[in-house]
Each structure stands twice: as structure tokens, then as C-alpha cells.
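Report on the following structure.
Shown here: the complex without one of its protein chains, the others still in place.
Order as written gives the chain letters A, B and C; numbering starts at 1 within each chain.
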Amino acid sequence: MLNKEQIAQRIAKELEDGFYVNLGIGIPTLVANYIPTGVSVTLQSENGLLGMGPFPTLENVDADLINAGKQTITTLPGSSFFDSATSFGMIRSGRVDLTVLGAMEVNDEGDIANWKIPGKMVKGMGGAMDLVASAKNIIVAMQHTNRAGDSKLLKELSLPVTGLGCVKKVVSNLGVFEITERGFELKERAPGVSVEEIQQATEGRLVVEGEIPEIVGIWE
Amino acid sequence: MLNKEQIAQRIAKELEDGFYVNLGIGIPTLVANYIPTGVSVTLQSENGLLGMGPFPTLENVDADLINAGKQTITTLPGSSFFDSATSFGMIRSGRVDLTVLGAMEVNDEGDIANWKIPGKMVKGMGGAMDLVASAKNIIVAMQHTNRAGDSKLLKELSLPVTGLGCVKKVVSNLGVFEITERGFELKERAPGVSVEEIQQATEGRLVVEGEIPEIVGIWE
Amino acid sequence: MNKVVQNAAEAIVGITDGMTLMLGGFGLCGIPENSINALVKSGVKNLTCISNNAGVDDFGIGLMLQGQQVKKMISSYVGENAEFERQLLSGELEVELLPQGTLAERCRAAGAGIPAFFTPAGYGTEVAEGKEVREFKGKHYIMEQAFDSDFAIVKAWKGDTDGNLIFKATSRNFNPLMAMAGKITIAEVEELVEPGELDPNFIHTPGIFVNRIFKGVNYEKRIEQTTTR
Partner (left out) sequence: MNKVVQNAAEAIVGITDGMTLMLGGFGLCGIPENSINALVKSGVKNLTCISNNAGVDDFGIGLMLQGQQVKKMISSYVGENAEFERQLLSGELEVELLPQGTLAERCRAAGAGIPAFFTPAGYGTEVAEGKEVREFKGKHYIMEQAFDSDFAIVKAWKGDTDGNLIFKATSRNFNPLMAMAGKITIAEVEELVEPGELDPNFIHTPGIFVNRIFKGVNYEKRIEQTTTR
């Protein structure tokens, strides 16, 4: 099974040189720590920054410089600041090459739920609905099952939907899944996790074809 | 009869302190020369400048600094530059207090034609349609009749319309007219011009009530 | 015409019970601290507040929630505020949650004289309920309308007495959009200068959008998550 860092590490392998990337809060944020050498990506923070740098040193903390997770951050050479309308203009017009998001549930048609648990959690969607409605390429980083052990890769969402048919790929603690017309296509297994375990933990349509390799080249 | 400078001078009396004003090409541009003392107005040029200053001296001519009439100009302290979408955002959202435009024809319902003579002149509307569709207060500066002596203050427009029911006031070489539900209400006569002459030269509904004073306080 | 007022109390004159306010900021970054404090002090009630977030319990709009001054919040994310959640679940507070980009664009539309526009965000979700859906080039969009607000209250880094504003870093966020959108726009600034001191090429909000401006004091600029290397 992959831990959170390893999920992030695996997703980082999807990054291509020149990509503009929006990373959601949580595991997605960790992806920034594993950008492959030789690959240059620019991080977009939807509160109004392109070219997000690392966290500041304590003496460089600036209350006026935060990311969409409200964390203090820094800029890099080539950064730019802009207003929220311009920021979501970039997103909606498809200029962001890759979006990595967390999710509570994903179904086998690529629908995603990640903003609301009726009667329980009312936090709001933030920028997630804009991102999932617009991004060309959306990867979801998530745990495969919830605390009760129920699958979060479903036939039908039980929670209010954030966006329809938008998720292209899921990287969970159990493996890597491409979402196609046929459902969740298992592409890679987490080391030590069997196809059977994945089948057991996946409620939505799962496609297993041929030998499924273990994920390689991470947690070195 | 008023000459062009005098028409501009009369319109300048409509300016109030703090007004943001957009002046069209031609006579309207001349209004800037007659801003009353004690009145501070800010000129908006729809190509992207707020706070238009006077023409430059020859050595200060800058090709990158023009007004909507493509004339070289200058800025003033407090000026700002912006893109065309922001510029028309100001206009459409009603932030411009007064717009002064030229016209080929105006009718007694406040419709205006000033952008096209079918089969003859194809120049385009530029920013005029946005201005007339949005400005709270539109004054038209125009000659009362065309070269053939025909009235340009009409019952019905003969030329393609630029905007409907938008003109609030006309200052022509013959007088000052407010456009209300009743038509062109004659408010002031140009010095030496009789009410009869104005009636003769006006094809649209003309309202003459009481004594019509001559325009005062200009061309001193 | 003089746009300069002396302080927040003077700036908020005319804000009365039941009005709709826009308040700039993202989280606690770039919020109009002085004006919020003045609103708390004024005791004005039954406000509808359009703001991306609702502050935290003891800062920002959270202070107005504590005073039960807010009837309705229109936001995209309200997860940092326990009092908010309590009032919401108890039915004391209405909330309309919108996609962040939709929130931004509805502000911008108001300031740009665009009454309505189409956006893909929220199609097929609760957000689309009751809204017109239309297809353009094979993709579905929902129609969203410009916000209607009485006052917009923004915080800028520098401003001049003509109302021109410059924002700093990510404290820009919703501020310039809301500045365009208010029937009356109030700007509080850290530095208030004379016209001509700001470079006309680098003004974020042209003065035409700003009706009242004042130099704010004692900015706390609280940080929600101080993260360091």
C-alpha cells in the first residue's frame, strides 16, 4: 500500500516539462515535493499566483503571500500575481495542463464528489467545481476506502457531485486507475497489493487486463 | 447661431465637479477646452486611459500614448491605463457620468444614428454603441441641419440606429434641447436665432413652452 | 470632489440594516480589517455578505457573525469558522455556496455591466439548480448573473486620493473585482498618497471605481497557517 507521500510521488511522475499545474489541498500539495529532475512545471495557486515557490523561512513569512490552502509561501523568478477572475479565467479556458485533487468519492464514469457531506460537513467547494469543470486533465489522489472500509471508487456517488465525467485518473493507496468508458482500468498495483485485494476494495466497474505491474520508481 | 467652439462651450456648462466624462471625436473633443473653473472633471478615453491631459509638446509626443481619436496626448497626476475590456466595463457599468457624442441624426425619442451611411460610408461604430447603450447621461453635439438644409432632429431616423432612447440632451448650432417623452423640449436659443427658425429647422416633435432664453455665458 | 474620508467609521456611513455588502479578501488575506471592525461597532444588522470566506471565529467576518449581524453569506468556502457552522446548522444563518470562479466572475460582471454569463462550473451539481443550462460547442454551461450589492469594501496596499489602488501579492484576490462592482465602493489602504505618486501603468483599480478611500490603521494581518521551510 502507498502512504500519502508515495501517492504524491507516483502522481509526480505524470508531470511533463512546461506543464502548468494546480495542486489541491492535502495529498495533492505534496506532489510539489517530487517534481522529477529535468522537468520544469509552474504551479498555479487559484487565489492569484502563478509560479508558487516553497514555504518561506520564518523571517520571510508574509501575510500577504499565501496559497489557496492559506499557507504562507514564496514566489519564484517569473512569478505573477493576478486577481481571482483572471485566475479562474486561466482555469476555465484550459490553460492549466494538470489538476490534482483530493476526493471523497469517484465513480466509474469520472464523476467526483469532494465538497459536501449533507447535514454534516458544510465547508464549500472553493475552486474545485471550476477546476473539475474545466481542466483538461484531472488526477484524483485519494484513499481507496473510507474509515469503515467501504470503497470510495463507486458505481454511483452517494455524496453531492462536484463535477461530471471529469476525472481521468485516480491514484489511490492501492493502485493507479485510468477512467475510460469501461470504468476504472487498473494500470498499476501498489507494491504488495494483489489484484484480488483491489477488486475487493472497488465497488465501481473495474477493468483488469493482462498482467498488472507494480508501481516502480518511487520511494527511493 | 453657434459655431463648433460655442457648441462645445455650452456643453461644458453641463460639467459638474467630480464627473468622469467621455468625449467623442469632433466637437465633443473641444469641450475639454472649456471646463469651468472650480470644476474638476476626469476625462476617460475608451482606448484605455482615465485622466487624459492636454496635447503634448512636440518633444513629448509618444506613439504609445494616444486617445480614442488616435491623437497624441498626455497624462495628468492620478491617471491610469487599462485594457479595453476594463475600459468598456467602466462604461457599461455606468461609472462614466457624462458622454458627449456627435450624431448624424437624433429622433424625438432619443434614438441616435452616427455610425453608418448604407452604401456610402462604412467606418464602424467604434465605442459609440457601448457608450449610448450604457451612459447615464448622453449629450449630443451636432449641427441642426445637414448640408442640404434638412433637419437632423427627426421624427424617425433614416440612417441605421446606434442606440435607442438614450440621448438626454442635444446642443446644436441653433439651441439646447432636452429630450423627454414629449419630444425635443427647447430650453435655450442660440443668440440671434428665433423660435420660428428653430421650428422650421426641426422635423421631430418640438416643445416650446414659455419664453425661451438665449444661451448666455459663453464666447466671452 | 473629495473621496477621502478620515477613518472607517466615516467610510461606512450609509450602510444600513438589510443591505448587501461585498467584502474583499481570501481567507484572512487582504480583508478590510478597519471597515469590518467599524461595522461590528456600528451594530448594523441583517446583512447579506458576499465574500469568498467568512473569516475565522475571532477575526474578520467572524466578528460580524459573533454579533449576529449577518443574515446571509454568499461564499465559496467557509470551513474555517465554527461559529459559522453553528449558526448555519441552527438555521440562524443562510448560506449560498458558489464555485470560487463563479463568485469572482459574478463580481467582475457587475463591475463590467454584464448582467449574465455562462460558466461550466457547477453544471450537473446542486449549484445548477434553478439555473438555465445551455450547450455551447458540445459542452454544458449554466447561466450566472451579476451580483447586486449596495456597498463593496476592499483593502488595498497603496491608494491615491483619486481612488487609484494597488494591491500587494496575493492580497489582491477578490479586491479589484469587488471594487468594480459596488454601487458605492469603499477602499481602505495601508498607504494613502497624492495623485501622481502611483505609476499610471501599474494601477490595479482605476479611481473611477472607488467612491471613498481612507488610510487604515493597526493592521493585524493575521495568518491562518504559518508554514515555513
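Just a few scattered comments:
Note that in this section a contact is a pair of C-beta atoms (placed from the backbone, for glycine too) under 8 Å apart; a residue touches a chain by one contact, two chains touch by 3 or more.
These numbers were taken from a predicted model, which means no experiment stands behind them.
The chain not shown here is in contact, across the full complex, with A, B, C. In the complete assembly, the contact with the undisplayed chain comes from A:T86, out of A:Q9, A:T86 or A:T202.
Of the options B:V39, B:M129 or B:V195, the residue whose C-beta touches the omitted chain is B:M129.
Within the full complex, the residue among A:G51, A:G102 or A:P160 touching the omitted chain is A:G51. Although one chain is not displayed, subunit A still touches it through residues 17-18, 20, 40, 42, 44, 50-51, 75-82, 85-86, 88-96, 134. Looking at subunit B, the residues touching the absent chain are 45-49, 54-58, 61-73, 75, 81-85, 87-88, 91-92, 116, 122-130, 133-134, 160-164. If you put the missing chain back, the residues of subunit C touching it would be 105, 109, 112-120, 134, 136-137, 139, 141, 145, 166-169, 200-202.
Definition applied: only the chains that are shown with their structure count from here on.
In terms of which chains touch, the assembly is arranged as an unbranched chain of neighbours. Distances between chain centres, each the mean of the C-alpha atoms, put B farthest from subunit C. Our note on geometry: subunit B versus subunit C, Cα centroid distance of 36 Å, whole angstroms.
Per-chain CA centroids place subunit A at a distance of 29 Å from subunit C. Averaged C-alpha coordinates give centres for subunit A and subunit B that are 56 Å from one another. Among the residues of subunit B, none is found touching two or more other chains. Contact of a single residue of subunit C with at least two other chains is seen at positions 108.
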